[in-house]
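Only a single protein chain was left out; the remaining protein chains are all shown in position.
Read from first to last, the chains carry the letters A, B and C; within each, the first residue is number 1.
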Amino acid sequence: MSSNSFGKLLTVTTFGESHGPAIGCVVDGCPPGLAIEASEFAPDLQRRATGKSRYTSQRREADEVEILSGVYEGVTTGTPIALLIRNTDARSKDYAEIARTFRPGHADYTYWHKYGVRDPRGGGRSSARETTMRVAAAVIAKKWLAEHHGIRVRGHLSALGELTPRAFDWDAVEDNPFFWPDAAMVAELEQYITALRKSGDSVGARIDVVAEGVPPGWGEPIYGKLDAELAAALMSINAVKGVEIGDGFAAVAQKGSEHRDELTADGFTSNHAGGILGGISSGQDVRASIVLKPTSSILIPGRSLDVDGEPTEVVTKGRHDPCVGIRATPIAEAMVALVLMDQALRHRAQCGDVGAMTPRIA
Amino acid sequence: MSSNSFGKLLTVTTFGESHGPAIGCVVDGCPPGLAIEASEFAPDLQRRATGKSRYTSQRREADEVEILSGVYEGVTTGTPIALLIRNTDARSKDYAEIARTFRPGHADYTYWHKYGVRDPRGGGRSSARETTMRVAAAVIAKKWLAEHHGIRVRGHLSALGELTPRAFDWDAVEDNPFFWPDAAMVAELEQYITALRKSGDSVGARIDVVAEGVPPGWGEPIYGKLDAELAAALMSINAVKGVEIGDGFAAVAQKGSEHRDELTADGFTSNHAGGILGGISSGQDVRASIVLKPTSSILIPGRSLDVDGEPTEVVTKGRHDPCVGIRATPIAEAMVALVLMDQALRHRAQCGDVGAMTPRIA
Amino acid sequence: MSSNSFGKLLTVTTFGESHGPAIGCVVDGCPPGLAIEASEFAPDLQRRATGKSRYTSQRREADEVEILSGVYEGVTTGTPIALLIRNTDARSKDYAEIARTFRPGHADYTYWHKYGVRDPRGGGRSSARETTMRVAAAVIAKKWLAEHHGIRVRGHLSALGELTPRAFDWDAVEDNPFFWPDAAMVAELEQYITALRKSGDSVGARIDVVAEGVPPGWGEPIYGKLDAELAAALMSINAVKGVEIGDGFAAVAQKGSEHRDELTADGFTSNHAGGILGGISSGQDVRASIVLKPTSSILIPGRSLDVDGEPTEVVTKGRHDPCVGIRATPIAEAMVALVLMDQALRHRAQCGDVGAMTPRIA
Partner (left out) sequence: MSSNSFGKLLTVTTFGESHGPAIGCVVDGCPPGLAIEASEFAPDLQRRATGKSRYTSQRREADEVEILSGVYEGVTTGTPIALLIRNTDARSKDYAEIARTFRPGHADYTYWHKYGVRDPRGGGRSSARETTMRVAAAVIAKKWLAEHHGIRVRGHLSALGELTPRAFDWDAVEDNPFFWPDAAMVAELEQYITALRKSGDSVGARIDVVAEGVPPGWGEPIYGKLDAELAAALMSINAVKGVEIGDGFAAVAQKGSEHRDELTADGFTSNHAGGILGGISSGQDVRASIVLKPTSSILIPGRSLDVDGEPTEVVTKGRHDPCVGIRATPIAEAMVALVLMDQALRHRAQCGDVGAMTPRIA
């Protein structure tokens, strides 16, 4: 089989290679009656865009979304919504010389082994270009979640290499190219990335995503738990090597009396669980974190093999980000939003008539 | 919908509550011709069993597996394999008094909100009792993976609260009740757990799982990546709050020149990636780690609410583990094995005839 | 893969062989709060049962359903409902002599080619014994459909060989062992079947199923249409070779002006469409028909081959029905009910909040 669809009741199927003619997606299962226009996709696509600043890849794509179906007179009809973006700045020549070699740490090696063939243009299907369509699809999910449940999904960088924020302010996040919550550190980050670029190296990052307003009850035990689906969704993002819910790995050294979130008439007293208990949302903020590895596409030569098994040395000269995590915040938000909308529909399917039985505790 | 099935081509559906009459599973999609007998399930079930030692829950289940279907004359026929285990040591009275209250940090709160009703006996469906069937199903997967691909999946505890191994030896792991790789520390762990039990508290843990022998090429971009499916599988285990592949969160502070695994004629020079690149296995060991939170079922009173929303104080008097992570190693192995067998069949479906095109590099 | 699960949001997984220790199923996705007890399964199981009369197979099974999970204090909890029936009257010796031969027209030939191995006891998995669990699962679906939507699903034989009813009365259907709607013909049918049994031959049959009360709007274009899913569900029943919706094949020779169902203020003027337009229910009765082939398990010798490819002659001496269609009415009803409940949940998932927009026409 092949697995280019995501979600059970809100199903997003993406297609397209980095340097092919176009990328696109089909969003199936969106309820009818949601107002949506092509112009609404621009803001999140720009937040994610390569070429946004001098701190990320220099590729410049227009990322203009064409709605091919599923929307009539500005309103979703319940039929599949197809979105298309033409690739406009694909410079395949940059990659020609590495078509026969495998970049250390890159997917071209495993794609070759899996399929016995590959599209080397810009990384083909394994390129982060694919995530553009996740962000586009999630524009629909974010809007539906906001309108129907008052949910807000947003994220920020919480570590750039060894740097971590010394202060936190949501308002700062969108005011700098790093999605950094501490405005006072932006100059420091700029110097850090500039030095990194000059050295030809890359670095990892950490992103936190928070979903506010999620009602209790979403998530499907045992194998469709909310945290399990978030984990799959986030781990599917290029370069992600780890996922945490709530306190995550810090819980290794915590005591039960410390980790558990007590419940009072005023609500929970803490949120170590990240808003999920037993795979079901508790009504608290849903909190997830990811780590993005340092990209392997760097200017520092690395030992590798070519397709004939001969040793070689690889240097990646294409346009790449010194830290792919910088522009991954909207992608992480997108995956969280898509999971939540899918779970909302799934919950409604099974428990939609629980209303009368709904417990009195909010 | 409801989500009690796991896997696409090897599909495991589990059923049963902790204190209901039985638990069981249906394993669908196993190829015909695999020899399997009821007695083969015992070893892994005993490794996982509650009551294994005085360091875990005192519940004692026989865990005898009855094969109801799918096996004829000791060989799988290709039809669904149903496995059944009768519950024999269910003491519901232990839980009677908490039927109307929510334990802080426990799934009973969210189950109540989701379904408007719940089975309070022993945690019902949210109990770790369900994981017994994962381990049983994985006995089939482990055997198939070993016979057809020479794959070995095994795990060990890599942290118990603040304790971490000072030495590593696979041989030690199965010789102590903690799945601990450092034999010299076992006495220390015993004292640690005993003290913890006396204090009425619990602690978190970390488990590492390694799959050796996985060939390159398994995993399905973009939304069925091997690491994404491992993340979902592992996060679905009770109490897990985080998943890492390879170096995981350590990659935040790594440089690209440090993280990437170089490739020489003698193979990879390191394995920071955990054997997965672009969501596809690279032929290296697949390495995954998880954190299990400290159980919220402790003897130290905690503030909570009852089903009427009235404040109350909760103490869990049932038989529980001071560290649920101790016996989770076989469960983590099980999920990794189930994911791998599923991916093996999926790879064969799409790329089964790639043979002639297979690249020369192993 | 293997495909022993049915339905997307109400998922029924069946397991078990005809002469194995047990048959069973897991019903996943049933909403919480439905009252159900073990005794409620008996009526439909008896309607379907072998041994019901001298006109069907002489195998006598108790068919006692044990509810293993998913129901607490008589009410569904939203977790998977496992049902188990022990086989009590399995006489494998009847089949021993045909273990190495293929019955003409029987699935043992194709199972052998597919799996390279088979369970010959009573037809193994290919036996109609499996349909017992469909009927059991559908008891839940029928009850839910009745309680939540006032839907009634019932069927009757509409042809037995060349015989067809000369009158129609729903009340007659349950008063004879043939599910025949014309009481005056029952003696004629008895003679027909008796003669058939004596001749050692078998005959085909036709069954009609009607679902009353289905609201407009159920069914999912393009590939989850209500009629398409009914077709798959009904064709999956043993021996079924054709499915019709509404007028079915009679529409070949109809004119559009004759076939279309006109709409007036008093409702539709006819129901040629069988209650489905464009794959979506119209609010009229949903009508489906099936043909069941004459069973190939007959006493008249037939040419065949054995597992070594040697020519042989086969006579089936086991207990079999001269017309398998006679007791298939409850099975056909079951599949229609399962499809409808699944579609009800699917419709609720996507269009559950359409309420405010619902058109004024009922």
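Quick notes
Going forward, a residue touches a chain if its C-beta (ideal position, glycine included) is under 8 Å from a C-beta of that chain, and two chains touch if they have at least 3 such contacts.
Source: prediction; values computed, not measured.
From the options C:R47, C:K143 or C:R260, the residue with contact to the chain not on display is C:R260.
On the side of subunit A, touch with the chain left out of the figure occurs at residues 1-5, 8-9, 11, 13-17, 20-24, 26, 28-30, 32-33, 66, 68-70, 72, 75, 77-82, 84, 114-119, 121, 124-125, 345, 349. Subunit C meets the missing chain through residues 1-6, 8-9, 14, 102, 104-117, 125-126, 130, 159, 161-162, 201-206, 216-225, 227-236, 238, 240-249, 251-265, 269, 272-274, 276-283, 291-298, 300, 302-305, 307-309, 311, 346-347, 349-351, 354, 357-361. The omitted chain makes contact with subunit B at the following residues, 9, 29-33, 78-79, 148, 221, 345-346, 348-354, 357.
Note that only the chains that are shown with their structure count from here on.
The two sequence copies subunit B and subunit C touch through a face in which the numbers common to both exceed half of the numbers used overall. One simple way to say how far apart two chains are is to compare their mean CA positions; for subunit A and subunit B this gives 26 Å. Here the spacing of subunit A and subunit C, counted between their Cα centres, is 45 Å. Subunit C has its Cα centroid 38 Å from the Cα centroid of subunit B.
Annotation for subunit C: residues 9, 29-30, 32-33, 78-79, 345, 349 touch two or more other chains.
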